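Only one protein chain is missing; all other protein chains are in place.
Chain nomenclature is as follows: A and B, assigned in order of appearance, with residue numbering initiated at 1 for each chain independently.
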Amino acid sequence: MTKTNSGRFFEDYRIGEVIRHAVPRTVSGGERALYHALYPARHALYSSDAFAQTCGLDAAPIDDLAAFHVVFGKTVPDVSLNAVANLGYAEGRWLKPVWPGDTLRSESKVIGLKENSNGKSGVVWVQTTGYNQHDEPVLDYIRWVMVRKNRLDADAADTLIPELKPALEASDLVIPEGLDFGQYDFTLAGERHRWGDYEIGEKIDHVDGVTIEEAEHMSATRLWQNTAKVHFDATNREDGKRLIYGGHVISMARALSFNGLANAQMIVGLNGGAHANPCFAGDTVRAWSEVLDKAQTDAPGVGAVRLRLVATKDAHYDFALKGENGKYLSHVLLDLDYWALMPT
Amino acid sequence: MTKTNSGRFFEDYRIGEVIRHAVPRTVSGGERALYHALYPARHALYSSDAFAQTCGLDAAPIDDLAAFHVVFGKTVPDVSLNAVANLGYAEGRWLKPVWPGDTLRSESKVIGLKENSNGKSGVVWVQTTGYNQHDEPVLDYIRWVMVRKNRLDADAADTLIPELKPALEASDLVIPEGLDFGQYDFTLAGERHRWGDYEIGEKIDHVDGVTIEEAEHMSATRLWQNTAKVHFDATNREDGKRLIYGGHVISMARALSFNGLANAQMIVGLNGGAHANPCFAGDTVRAWSEVLDKAQTDAPGVGAVRLRLVATKDAHYDFALKGENGKYLSHVLLDLDYWALMPT
Partner (left out) sequence: MTKTNSGRFFEDYRIGEVIRHAVPRTVSGGERALYHALYPARHALYSSDAFAQTCGLDAAPIDDLAAFHVVFGKTVPDVSLNAVANLGYAEGRWLKPVWPGDTLRSESKVIGLKENSNGKSGVVWVQTTGYNQHDEPVLDYIRWVMVRKNRLDADAADTLIPELKPALEASDLVIPEGLDFGQYDFTLAGERHRWGDYEIGEKIDHVDGVTIEEAEHMSATRLWQNTAKVHFDATNREDGKRLIYGGHVISMARALSFNGLANAQMIVGLNGGAHANPCFAGDTVRAWSEVLDKAQTDAPGVGAVRLRLVATKDAHYDFALKGENGKYLSHVLLDLDYWALMPT
């Protein structure tokens, strides 16, 4: 019998099942340094212990998205090894900062199943939770993927399509304990624009672009122990291209968004996201954002802002997102919807 | 007089001489993070402090092969700068885990010399030992290389060919103090196959492939402070290629072997190894393993398994290793023979 992991197929999932994912991971200043080498990340709260301390935290946490990638990476062997498509995210919440020295592991609960009418594949919804070494949840999110069937004659599972919030309410967000922007230093943070300066509907072109290299996206994806072979094996596709992990594009776009959103310090909610088109080495990634909503929070000096973050490649753009047919334009890589915390 | 190091030549070695190698190195979580960014390394004991603690260790050590590369890298300026060929390894033993914060240095003792009949070069055998900051040996191994003579009229050294074990006995292996697989969590480790599930003669195709980039192998090789110019200088060869450090292939293959050998957690012995063919950027590295032997140990729940690890490039394969002429097939990069520890 083969000892290698061939992944799960659609017929292998059952509603309510909890999958404990393998390979817990301890993070350190090494992961932080690498995150800064791989992305032009400059949000001060993740760059400086001293800055984080003036915001009421013990030290600078590991970047929110690095925490997300670590938790996500563990799910790949069990959830998306035989995935045909990564369909969406919903209801993602950051529940606790991740600190250097923390050990993360992940669990996923199957919360939805729907076989496709062609009988060859189906959609699986999982709710994934990342835990630290104290078994405290640090992050949870819902993700759904289309997965192939292995045995086409396998009985169709019961269909259950979970009800998902189109977006988190501000009241769903968890503010890190102790967070206080009362002493926030806008000069050190890099921009003077505060929560009150952003208007719903406002769009920001983040100006800068980064041309992607194979060595970089592979290093990043490995760092999160994401093993999907499409990212690493140039012989896997006929065109010899390696598909870039969607999370690499998310982190790149978020880092680029510093220029105009330097004070959108912490990501606390993920409302949804689409990887609109594939990204390959040689593409030059740019980003723009749109303010979708704003809300106050109970934490001192802390406002919440809901943002659309769009990553594009190569071509210039004027905030165009979809064509007349309702489909994403071909230069759009990512359309992400998230909540961030900002000084008021 | 020139101040730069032109390396040692065959006539510069004397039997019994001990060479203290330069540039001690302190390792940290940074080296661990980089190891995970450079290789798809997922063995849980090196990834998670919490997992290592349930195995009786204080924390996750630095990967065995990272320790090997650091110790090996220091020997390059004194042993292999003028080497024509890296001929083999034997009797390698990991003696103590290397922890973040440890400082490593290396020493080599010349244990064998044999001038070639052409009078232009000779074979040098060294036993290299890596020490930590407490002067405790953490690793030792024998390596032999063919080295050029500088002065062709130099007297031939006395010939001494050391007797080497074809493989370590299980009783030669050193089990890390405190190691106990009694509470081993197979789910977190990623596979359910235990020591008893592997049969001598069994072969495992590790399935995945990684296409190698110049930036990655150079970063890795520099990280180990290995200075051999063939790895870095594209003007060094007529074809403009940079030869990839053999240790990069070892680490890549070992990491790929997770898929099927996730529970072969710790490497404790190196019986031998051949870099069968050179590896260059653009090659897609794959791996397969063969179970060569099995042994019990005195540590609770800990078995030993002797494995052949073969790395190949590009082409598919059916465990083929050598041609009818007894030579390695051209797609074989590495043939490594090692002992690992596994839960029983």
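For the reader, a short list of remarks on this structure follows.
In this text, contacts are C-beta pairs under 8 Å (C-beta built on N, C-alpha and C of every residue); 3 or more make two chains touch, one makes a residue touch a chain.
Everything numeric here is computed off the predicted structure, so don't read it as measured data.
Among the residues B:Asn118, B:Ser171, B:Thr235 or B:Asn325, only B:Thr235 touches the chain that is left out of the figure.
Taking the complete complex into account, B:Met218 is the one of B:Met218, B:Val291 or B:Ala311 that touches the chain left out.
Touching the missing chain, out of B:Thr26, B:Gln296 or B:Ser330, is residue B:Thr26. In the complete assembly, the contact with the undisplayed chain comes from A:Tyr39, out of A:Phe10, A:Tyr39 or A:Phe68.
Of the residues in subunit B, those that touch the hidden partner chain are 2-5, 20, 22-31, 33-34, 77, 100-101, 103, 105, 133, 213-216, 218-220, 222-223, 225, 227, 229, 232-236, 242.
Residue positions on subunit A in contact with the hidden chain: 28-34, 36-42, 44, 47-51, 59-60, 100, 187-191, 193, 197, 204-211, 213-216, 259-262, 282, 284, 314, in rising order.
Quick note on the criterion: only the chains that are shown with their structure count from here on.
For the pair subunit A and subunit B, the distance between mean C-alpha positions equals 36 Å.
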